[in-house]
Each structure stands twice: as C-alpha cells, then as structure tokens.
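A single protein chain has been removed from this complex, and every other one stays in its place.
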C-alpha cells in the first residue's frame, strides 16, 4: 500500500454492488479498505457470504457505527434507497466525504423524491449540495464534492448517449422513447419469489411502466446538462441475464442528418473520455461491456421516419454502480480517473 | 383417425418450426400426417434428428418430390424464405392448398420483396392470390384460400396489439415505435458462430436495425387492416432465451384517454378471439405464452407524454409460426379453430 | 365432460408441481376438477397467480377444508413434505383416495423418516398401507390403493434405470454411484436468496451431499424391487435450468458384458412401458423429455474398468411429480394409463 493511500469504508457492503465495489477496491492501488459494514451479515466473514473472496479478503462484515466509519477518508453507501439518508448527514457532519449508490441524493426536489420513492425525504437540506456523479458531464463539480450521488444504472445508460445529440440540436427534446433491459442483479440480493430463477428464467417482462423512480432522474439529468425541456417515455424490462443494461433509444432527428454529423457530436464530447466507446457501425452488445466500466454506444439513422435509434450497453454493477462510484472517488481524490477500473 | 381426417405434408419438416408443427399435428384429431420432407435430413428418422419424438413418430424424413407431396390435401411449407417460391407454384397447379411459413408470399409488391429479401421473386404472379394468414383479421379470406402466407413472428406480435387502437382512432398512425425481443430459436436450426451458446448467452443486442424484412410486412398489415397511412420504427433484438417474442410498442394517443377506452377497443375486436388475451392490469411475460398459441396484450397510459405503451408476448414457434399455421389450416378446412391448439 | 368422469381436487395447488398437475388435468378427458386448495394464495384467481392459465381456468384457490375436499373422488396432495401427514389421515378416514406428491408416505420406516426429514412422523400408522407409486414396478398394488406415495424426482430418475440391471444380475448391488443434476423448479416456488436468479445462474453446485432425504427412498425402492442388499452413493447438484433431472449412474458389472445383454434387460422389463424409452446408442438429454412424462435411458459399457455408465433424463415436474401422479391416478381408476399424458 503506497503511503498516499486513502482510507475507504463501505456501508451496505454485502449487497451485489457492495461486493462488486470490493472487487474493484482490491485492484485499486491508492486505497486502504478500512471497514465493511453490513446489517444482516454483520459478524460473518466476507468470504463466507461471498466465497469468491476466499484467500483474498480476510475481513469480517461489521455492524455500522459512526465512529468506526469515521476512521475513513471516504465512505461508500451501497444501501438500498431510503436508508442512506439516515447515515449521510452524520458522516458529512463529521467531515467525511461520501459517495452514495442509491437514489436518496440524486433528485434535487424532495417532492419529486417523495412522489417516486414513496417516502418522505428526511435529509432534504442536503439535496442542494449533493453532486450528481456522472463524471463525463459533472467532472468539475465532482472533484471538490463532499457528497456525490452516484447515478442510477438506467439513467447512466440513457443519459450518456442522449446528451451529445441534444446539446448539438440533432434530436427533438420531446417524444424520446427509452426502452431499457436490465439483468436481474439490478434487483439486488434478497429473497423474493419474483426474482427466483424459475420465475425469471426463459422469460422477459416490462415492469414499473411509467412509474419507475429513474424517470425523474433521467429527466433532471438531461435538463441539467442540456438546458432543454426534455420529455421521455421510459420502460424498463427484466432480462434473464445476471448483468447488463441494454438501452434502445428512439428519437426524432431535427433535420436530415448523416452518420458523420452524429459521430461528430459524440467525438466532440467523448473523444477523450476513458470509459465511453462509440461507433457509427458497431451495434453494442452486453457481453462486450460486462465486467468493465465502459459504456458502448451505437446508432442507426432511419431517415424515412426522421428517426434515430441509439443503442447503449453497460454493466449495471460496474458503470451502473460500483465502477462509476470508484471513477467518482478517483476524481474526488485526484487519482488517475481509470485507477482500479482498467 | 376419424374418417373425415385430411392428409397433410410438411416441406422443410426438420427445422424448428417444422418440428413444432409436428408436435401440434400429433395432437390434432382431424389430420393424418402423410409426408415429412427435409433436404439435409432426408433418409433419417425423425426421432433420430429430434429424439423428443422417440416412440411417438416412426416416420423418416424424405426428399421432397411433387408427386409425393400431392398425396396430401394441404402442404405446409416450413422452408427458409426464398425456397418456398420454388415449390409453391407447382403445388398450386396440382390443386393442393398451401400454408407457407416463410416470407415469400406475404408481401404483395415484388419490388418490396426484392428490396428487403435481397433476391428476385420468381413467382410474383401468385402474390395477388396469396392470403395473409392473420386469422383475427383475415378469417373470411383464409377460409377459401388456396395459398395462405403465414405471418412472421415479429409482425404477429406487433400488428395484433396495434390494429384495434388504430381502427378506433386512439393512436396516431405516425411515429409508432416497435421494440421487439426475440428468442434464439427464431434464427432457425443451423450452424452459425453468431447463434452459438457462448456468443448469445448472457448478452443481448439489436440487429438489422431499420432493414429487417419484417418492416414492410408490418406496414402492409397495418395499412391493409386500418386503411391508414401508418409509419413505424421497428428494431428487433436477440434475447438469450430459446422461445418467445416480446414486443414493446410506443404510440402517441390522439386525445386524453382512459384505460376503459383502450380496453373497449380490444374488447370490440378480440372479445371472442380464442387466442388473444388482453388486460388493462396484467403485464405480459413470455413465460405465460410459451408453448401456447396465445398472444398476451397489456398496456399502460402515460398521459403526461400523450403516450400509450402496449406490450405483447407470443411464442415465436407457436403463434409466431406453427400454431398460427394450424389455426389457418383449421379455418381452411372448416375445423374448430382451436383444434390441436388448446 | 364425459359421464364417467371422476372428481379430483388438489391440496397445495399453487406450487410448481400443483400448477403442472393442473395443466395435465385440463387435458385429461376423464376428470372434473373440483377444488384447488392453496394456503397463501387462497382467495386469488388461479390465472392471477399463474397468468399462463388465463382464459383456461376460471377457478379461485380456496382455503383447504375437509368437507370441501370430500366432494372429490381423489385428492392430490402437492404440499411440501411434512404437511401432507396433517391432512391425509382425515381424507382416508372419509374414504377418499389420495395421491401424495411429497415424502411423507414414501418411507415405510418412521425412524428413517425422522432421521432424514428432521421431524417426527405423526401418521406413522398409515405407512404400511401406502403404496409407492412407481407404476413400472408397482402397477398391481397401485390399482386398488387408497394412498399412493408418488415417488421423488431423483428416485424416479435413479431407480428406473437401475432396477432391470440389478434384477438381471448385471451389476454389483454395492458401490453404485448416482450423480444427479436438477433444474431449479425442483426447489419449489418460494422466496429464497439461494434460489434467486443471480445466485444460481451461470453456476452449479452439489448440495446436501450424503444427507439428502431421497437417499433412503432410493435404497428402499431398489431393495424392494430387487431383494438385494444395495448400497449407493448419491449426490444431487443444482443446475441453472428450469426443468429436468439428469442422472449419471456408475456401477460395476458382474462379468464381461455386451451391449445386447444390457439392452435385453431393459427390453425384458420395459418393452411395453408407455413412458420408458431406452437405447443402446442415444445419449439422453433433458430437452428430449422436458414437458413430457417420459424417462429416457441410455448407457455405455466401459469394459476395461468393469464399469457401466447409465444415464437418464426426466422432467422433474412431470415424470418426477405431476405426470407420474396422473399416471398413478389413471391406474387407480382404470383409465388408459397414458390418458392426459401423451
């Protein structure tokens, strides 16, 4: 461990994105893992809950305590939405920097949070200081941030392909359709008949049509980055794969376009982005991004309908969660943005 | 076998939809299976190629011959598109009735066929007499038909949910987005690296974006049934499941609607349809229709965007191929439409 | 419904094998479905719990009551092991005939039951009158039986291939290894992290090594049918497929044998069995038996090691549960043994 290493802890470390985060932190040269907090698994060895880590991790999950957490420089919160707001205020009050994986600090408007998450926000005063951790668009704000709200998996897959097209005026901001497919690990690690193998295998279904909590997040992100009055229709579907988000976006082009105009928009904003790969020819596939922090973006023009179809693929646990969280941490602490991630 | 049984043969019987057809015909009380033709498998026992049929089918696949085929009352053509047009003319000339699974006789315009199927149509004079075998909409024409073009799997999944909404003027005919997911059996039974387990498992990808041969079929069907100038954007995706087509349709509603208006449209046209199930609450899932001839239709209104999302699920090998073919045969020969199918 | 139809009810109808049973009963020409009992789903429509049954089944799951059950001629018990013994005694006392899917009445020795099922047997006096419902071997006893204990899925897959070889003295009764693989539906329909898609997908594991409750059942069945002092080592594994049991059996041959000797043993006992398919050449595969009541048996001699490898495949929900139960019912009521099953 190099002398300049920072100390990191994870709250909610025994879920799928917590475990993925641990894998990344083990490869990261600038961090020292301090505490792994987990409620139901407290007292168990990490390698008992996830035998994958046998011989790699000796740690034991511990019950969260503020004092123990405060031995760290940065705390990752990998709790389900609704639980982070119970611990983030006290951590910030103690001067700790926080990266939250859940939805509690992504939306600036507590009323919108209440509507989509079906609960009151108990730390609404912090919403204005939280930085939305989409590095490609908020890099400058992430660097000094005390509280980074790590983006949701669907919003990451949808916003990154859309923003350049909106900013360059290539597509209409209204009437955007976002059809997303998610692997089952996105549902988290828990006992549920609905997520049992027999129920989801060899099937697919849409869910939370029109009411998914990522809708306001997508809208807020597109509006913030483009200053346009965007409207989207978003439908998530459950896919019988473990990992991956596949997003198929349909938008109306503002005028007859060529592939090179579209490509130029992506080049303008993403040419030097370490984790964004785009192509005018290749069609994204989940398998090309799984276990990586990349987003793959492809597109096809459909001129007779004035439409463009934009396709993206990410790993929901990496670029859609733990990988992007580490990318944010790297920015916050001045590390190489790709450290631990390539 | 009852005395009034008809004699049926299958050309291209060793593919996946041919095998599914055989399963259905074995349960069908009014047919006598005459000949099973297959090229590469000719001479092999059916149960050798598909051990599933052991002790159920003693037949041997035979090389196609017109004479042998003409011992039947009806011939199912389960060949890849492009091959049916080589045998259908001679079968019709001999007075045989034909149900073709492929795309050769679905499109009325040979030029459109040439554009999307990338080959000349060599039996274009038959296109005008072929009946598009979507029983729910063309029942009257199917009954006396000599040549039935069995619909494609994607068009079946897309057209059945859309037609009632278009006919009742509930949605705009332009700007319809059709996002479809297909199981791998839709690619047929053949050796291909692209369809190997390792390539498609744990992944998903869009393909043939904007150029799929089912696009003109969807358009023709919607226009024929609704007399409207429909425009659709259709994107098929490959899904790592064996069977099933899942279709997510996005359309603009013509005015502020209620669930009951939409439901009324489906009730008006489908209330007595034996194979169409619709609901204002249930979301379709592939597992609910697999191994059946049903199409499940569900929907959600998204009023703030003036959008409706319509979802459908079918089994691509049954309602999307062999089941619908038998449904058509039942109509052609005056049998109960559900015979062999429930 | 024909006049001679019997009335059947199902207790525990909302589990996977209960649902599979319902599918079979719907195709069965000699039964009238009376009551479908389910605890947690009582009051719900069958088609709500299993949308697969929409338009096919109007029934509502009801809370079990003896009076309601007694309107039937035969009652299927598709409850988890340990629950059947609470209802079977009263049903028998009222003269009802019973087919029990679980393990409560399979073992003749209550002490063995206690050891493997980890609970006391509260209806041990009935054990002596229960008939083990393996039709191929106990057909005569099943016909008049009041209480049929339907065999377990693993024992069915293991015993059917082994019995002829043991009876003909072709293999040593000691040192038999049974390596079994089961689809996840075998674990039943319930909320469990262990059976969630993300946990079992793309993996495989052995479980309950040496302590599985099917061990004494396999031993009892082999001993009962062959009067030999059999010893087996049985290891079940969880396989990431929905359905199917694949059994690989390793045994020592008693003398240098030929394929035809082995084949002759199977022919002697199974030549006229409607649901047993065997071959000296074909290797069983799960996909060939899924959704059917067949067991496929194959084998290879390994002379240099004096070994025979016997392989079998069944659908755990059909031949391993609901299908075999209906086969037993057909015997009990004098119907064609294959009614509803082919």
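Per-chain numbering from 1; labels A, B and C assigned in written order.
Operating definition for what follows: contacts are C-beta pairs under 8 Å (C-beta built on N, C-alpha and C of every residue); 3 or more make two chains touch, one makes a residue touch a chain.
All values derive from a computational prediction rather than experimental measurement.
Of C:76, C:105, C:197 or C:246, it is C:246 that touches the chain left out of the display.
Here the missing chain is touched by one residue of B:86, B:141, B:242 or B:257, and it is B:242. In the complete assembly, the contact with the undisplayed chain comes from C:300, out of C:7, C:139 or C:300.
Listed residues C:103, C:133, C:284 or C:323: the one in touch with the omitted chain is C:284. Contact with the chain that does not appear here is found for just one residue of A:83, A:136, A:202 or A:339, A:202.
Mapped onto subunit C, contacts with the missing chain fall at residues 175, 177, 179, 181, 199, 202-207, 209-210, 231-233, 235, 237, 239-244, 246, 248, 250, 252, 283-287, 290, 300-302, 304-305, 307, 309, 311. Take subunit A: the residues that touch the chain left off the picture are 50-52, 54-56, 202, 277, 279, 282, 285, 287-289, 291-292, 294, 296, 342.
Taking the complete complex into account, residues 16, 184-185, 187, 189-193, 195-202, 240-242 of subunit B touch the chain not shown.
The rule is short, and it goes like this: only the chains that are shown with their structure count from here on.
Subunit A and subunit C have centres, each the mean of its CA atoms, that are 46 Å apart.
One inter-chain figure worth recording: subunit A and subunit B are separated by 39 Å, centre to centre, where each centre is the mean of the chain's CA atoms.
Listed for subunit A are residues 199, 202, 240-242, each touching two or more other chains.
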